[in-house]
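With one protein chain withheld, the remaining protein chains of the complex are depicted in position.
Per-chain numbering from 1; labels A and B assigned in written order.
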Amino acid sequence: MKLKSHLLPEFIVERIESRCNKCGVCVKQCPWEVYRWNEDGTDIIIDYTKCVGCQRCVVYCPNKALIVKPYEGSYRPNAYWTKEVIMDIKKQAEQGGVILTGTGNDKPYKVYFDHIVLNASQVTNPSIDPLREPMELRTFIGRKPDHLEVEFDEGDYIIKTEIPPNLVIETPIMFAGMSYGAISYNAFLALAMAAKEFGTLFCTGEGGLPKDMREEYGSCAIVQCASGRFGVDPEYLNCAAAIEIKIGQGAKPGIGGHLPGEKVTEKISETRMIPEGTDALSPAPHHDIYSIEDLAMLIYALKEATNYEKPVFVKIAAVHNVAAIASGIVRAGADAVVIDGFRGGTGASPKIIRDHVGIPIELAIASVDQRLREEGIRHKCSIIASGGIRNSADVVKAIALGADAVYIGTAALIAMGCTMCQKCYTGKCAWGICTQDPELSKRLNPKIAAKRLVNLLRGWSLEIKEMLGGMGINAIESLRGNREHLRGIGLEEWELRVLGIKGAGE
Amino acid sequence: MIRDDKEFSACGLFGVMDRSGRRFNGEMAIRALKNMSVRGNGLGAGFAVYGLYKDFKEYYCLHVMIQNKDLDVKKKVDGFLAKNFDVVYDEEIPVNENSKTVDPPMFWRYFVHPKSHGENISDDDYVIKNVMYINTKIKDAYVISSGKNMGVFKGVGFPEDIADFFMIEEYKGYIWIAHTRFPTNTPGWWGGAHPFCILDWTVVHNGEISSYGTNKRYLEMFGYYCTLKTDTEVMAYIFDLLMRRQRLPIEVVAKILAPPMWDQIDLMDEKKRRFYTALRMVYSPLLVNGPWTVIVAHHGEMFGLTDRIRLRPITAGEKGDLLFLSSEESAIRAVCPDLDRVWTPHGGEPVVGRLSSGALKRVVR
Partner (left out) sequence: MLIDPYVNGIRRIDELMKYVKFGSDNAEIDARDLRHKELNDLIRECILRGVRKLILRNVCGQRYIGTRLYFKDNIKVEIRIYGTPGNDLGAFLNGHRIIVYGNAQDGVGNTMDDGEIIVHGRAGDVVAMTMRGGRIFIRDNVGYRAAIHMKGYKDKIPVLVVGGTSQDFLGEYMAGGKVVLLGLNVKRHRCHYVGTGMHGGVMYIRGKIERHQLGKEVGIVEMEEEDWKFLEYVVEDFCSYFGYKADEILGDNFLKLVPVTKRPYGRVYAY
């Protein structure tokens, strides 16, 4: 029984009639059927109730005649029963299910990055000029030995200690796991191309790595082994640069990945090895990991399967006792711990979990880094921070708090065209990113999207160099965990303590 | 009021070593520092001397600074040392009460030997552990040097005043390193002057370590705690960790603290490339960033080293057995106008002075 919807529209569309020349681009571009021609083809009728605010029509209208904005009409203002809260209740009353959403937590929790400021050197220490003097961002991800034994042999020093496998990236920014399935083939390929061109890595997410991409892009891929083990075959593992065991993600800690059936097309079906049209639901736990020693077992299974040549990462969501969990993961043999904060994005997640579960990445990184140092094991793994890295300042702050590198997901998608309309789970992404619809995915040209991504990495890397130079540092390793270069503003005592930083002015 | 944050070091450095092991008095060190007086501002100076306690050379000599001349603190120190060491001899370090220094703390020296302990660590590590305890747990007491047959004398004042206070001219050593300071924080903290010392490693430093937070937190994993509120402290611990505990030679350690740039490593031959890549990868938290020149000494060796893009100066000079290191050439010329050789190394390249092995045996047991 279909119930009448009581929902208010979310967006409203205004058209500046004097600028509109009825070219019909909006009709062609909108996948939500907001625009349609009238019967005699003389006018375009707008049904704004269907609008999701993706701004595709606004950007593509050649005359810039359209304005899409949140629907101003609303209930009586109520700071507690907000419009969103009311609408969610009504939606559930109509459908009786779990409300889904896409992208990351959009609620106004405190953003710690915006309460941390950076240092610059003056007088007592020179800042270093990043344009003219060398400024080094090269980063190694993996396990480091406790120390090196060196032998003098025939006029040269040689290293006797065996060093575990490490990855080399030219900038401390990598692309986070976004599965082929959640995103289109073109978007996925664009990430691979950009990673290869810039000298960094991309993570495949739990959708596997299509066979036709393995030869060229395997060496810059971190392949994910998630609870659903989609697409995990020996060649997949061995063609990659590293393997990431996904235990959880920031957007939905405690539950598994979710690819709605609408998005499981033939190609997805082939890569993930599940029937077309079924929902690809990853189980909540790995069913062979019910305790920490099982994780150790899986880590070493993967190392065996790849002849101990590749680092194994473990990705967890940032939750309450993340420091203890991370410590356990390192002792279980992982070479890197990926921590996904609660701002992490997703293609599909229950809204209630996305918005209420997990902790901010800044606090998680600080406490994991501190705990690992207290236990004397910080060098045994790299820490990768993920979940809401929005700009190069966030990268610098994350590294100063203790991360070795960061993953960017949402920022990469925005670079390719995403406007955060949060409808990824419908598969109707107007920008060709989060869709499997061939007509829509055609809109994203992988080469051009890759160029945008490379530009983003380049712009951020230059900015990072400027900030490092300002701090009097010319190599990224001298920033790692260097809390002296951070100060807090508007933070309470306990927050400063957890972050391990002083207040501004101190 | 002593503020609990990092002091910055703008300064003048000097080091001199007689490579035959011959001992000499402090006149050269004092005169060289005087020549560089504009590099300091009278708020800190210090000297380290090697070979001065011939009669007690097989015992660890702990120079302990007691703030405010507080006798209760001294009692705590005495008690702690008696419990953990055989204290062979101890006395107040003789000072000149009429010197120009203001409000000096009390300085006491103890010649000790570790008590037999059930722990499975070397005597050196045992001493470090106990030194760290005193520095972190006994308020107002600080161990400012802890090596055998060497000692550090330092405090707040111009070099000639500190030399006068401790009556430095009376001592004789075969290595002297000295420092004059220009701190940018409030005066009064005697512990912040250089040299910094752990066991027989002493460091004097000119510059600022912008990677201090990173270096400090890595060292904490190995039991070294920074309590003297000055970034130079990490240098002393880094040398103890890499050279004494991990037995790496200075030529390798220099490349850990001041490694070559990646764009140069990428052009090296395979063997060298692998070596430097491994070093940088494993020891990245010990890359010391920021402008710095250090002069480091321990029994048998003195070295000078600068940061990888040589933002601070250093000059080396040689005359016969004497090796000089200084921030400015003129300081060396002031004590030895006629030199056989004068040079300045590239950034990250150490200048090394070593005792012949026969001479080394005579100096330490």
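In the analysis below, a contact is a pair of C-beta atoms (placed from the backbone, for glycine too) under 8 Å apart; a residue touches a chain by one contact, two chains touch by 3 or more.
Because the structure is a prediction, the values reported are computed rather than measured.
Undergrad: Quick one: jot down which shown chains the absent chain touches.
TA: Result: the unshown chain touches A, B.
Undergrad: Based on the whole complex, identify which of B:Gly21, B:Gly42, B:Gly191 or B:Gly213 touches the chain you can't see.
TA: The missing chain is touched by B:Gly42.
Undergrad: Of the residues B:Asn68, B:Thr136, B:Ser330 or B:Ser356, I need the one that contacts the missing chain.
TA: Touching the chain that is not displayed is residue B:Ser330.
Undergrad: Hey, which of A:Met1, A:Ala79 or A:Leu131 is the one touching the hidden chain?
TA: Candidates A:Met1, A:Ala79 or A:Leu131; residue touching the omitted chain: A:Leu131.
Undergrad: Identify the residues of chain B touching the omitted chain, counting contacts across the whole complex.
TA: Looking at chain B, the ones touching the missing chain are residues 35-38, 40-42, 102, 158, 187, 261, 263-264, 267, 309-310, 313, 315, 328-331, 333-334, 337, 342, 344, 346-347.
Undergrad: On chain A, where is the contact patch with the chain that was removed from view?
TA: 129, 131-134, 459, 462
By our rule, only the chains that are shown with their structure count from here on.
Undergrad: Can you compute the centre-to-centre distance for chain A and chain B, using the mean CA position of each chain? Integer Å is fine.
TA: 47
Undergrad: With touch defined as at the start, can you tell me which chain A residues reach chain B in the complex?
TA: 121, 123-126, 128, 133-134, 136, 138, 140, 144-145, 147-148, 150, 152, 156-159, 163, 166, 373, 376-379, 400, 471-475, 477-485, 502, 506
Undergrad: Within their complex, state which residues of chain B touch chain A.
TA: Residue positions touching the partner: 5-6, 8, 10, 184, 207-208, 210-214, 217-218, 220-222, 246, 248-249, 251-252, 261-263, 271-272, 274-275, 278-285, 287-291, 308-309, 311.
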